[in-house]
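With one protein chain removed, the remaining protein chains of the complex are shown where they sit.
Presenting chain A:
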């Protein structure tokens, strides 16, 4: 299908039940075939704009201002012209077999049966899908799943393709796979609007950058060079990963202290091979390695959350006092939380209570601190991680960056000597990223041990004193 031109005039949208407009006063024209990177600080309404263009904002789900048109049509009536790929691979694949998943959209659009499979094969070929059609979708890596989702959108031959942070949940290899697929699969006349805060990686795909202003309207619009020359510094400060604005590393100010935790031939069959390592106080240790090498498993084992299959984890007297003869996985939970804090990859797994304040107070309360101390610790952490105005909010309603800051803060609330984090910087904007670097560096310099399992080489370069690399298998 040709076309895919977009025209917004004074467009605004307010979700039902919200006081603030998600998006307001947006005037924008995108011609058919243009490639646009849509930027803006967290909360500027980028995802809302994509949902509006995809016709996924039903009339009764909020209030609209101004107009939005695709090839002169209301987006809700132009759905056949638009394809969209979202962030989370798990929740956009529908079928059990890869080919069936691509066919799903074609069936919905009433494409005759004899045309379906040739179009499925063509879409899979265009995104470079390396497996046969009957490959189980559950057996694919995150990057492969996103490529399949892209094939599902492209099979419908959209004039306008919308990509909403399609690589935010992926490791660098997976993200590269998806970007390669986008670059190779688009027809010359397909319009592309991409939301992505890793700007440097996205730039080869686009020829125009549009920056949304959080208060409303469009702040900047033009070629990447022109936009970043005029607004680069401001955007970087607001959290956009603008190229050419490096973040200064935070080197350790003192030599590492005593050993806190030791792993001897530590492993879990089929998930992690025997691994030796020691974590010291005042040291930031990075654990790297390819997907499937067992990095997350190692974090759980070190955190006393999984029982080792082979070998053992030993805590030092420094970390565990009289308890040092018992392995961490057999400690009672409150004792564990006082000594080792764990931050999970998905922050939402960690939330237990109904408000941000209670969430932070939970750990200190469980470890038996008096209410006055609890209040003091909590207030201080709220302030330090810029969460004070959200104290009464439900943790599940937070943005990605806020949820990440809260999950780190909850682990710190019990003042553990050792902090273990699994991919803390995944999908984070530059501002949160920088705050995490500072926070971890401060903890290290105050004599805590920090272990970070990560794919993020920039993060390793910025804060890690030592790196351990796991091998696959």
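Following the convention adopted for this analysis, a residue touches a chain if its C-beta (ideal position, glycine included) is under 8 Å from a C-beta of that chain, and two chains touch if they have at least 3 such contacts; residues count from 1.
Basically, contacts and distances are computed from a predicted model.
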*Refer to UniProt and select, among "ATP-binding cassette domain-containing protein", "Outer membrane protein beta-barrel domain-containing protein", "Methionine synthase" or "Cobalt transport protein", the name of the complex member that is left out.*
"Cobalt transport protein"
*Among A:22, A:337 or A:408, which residue is in touch with the absent chain?*
A:337
_Chain not shown: contacting residue from A:54, A:78, A:150 or A:177_ = A:54
_Per the touch definition above, residue among A:65, A:80 or A:445 touching the missing chain_ = A:80
*Of A:90, A:270 or A:373, which sits in contact with the chain we cannot see?*
A:90
*asked:* Touching residues of chain A against the unshown chain: what are they?
replied: 54, 56, 79-80, 83-84, 86, 88, 90-97, 100, 103-113, 116-117, 120, 137-138, 149, 152-153, 156, 300, 303-306, 332-334, 336-338, 340-342, 344, 346, 348-352, 362-363, 366-367, 396, 410-411, 414
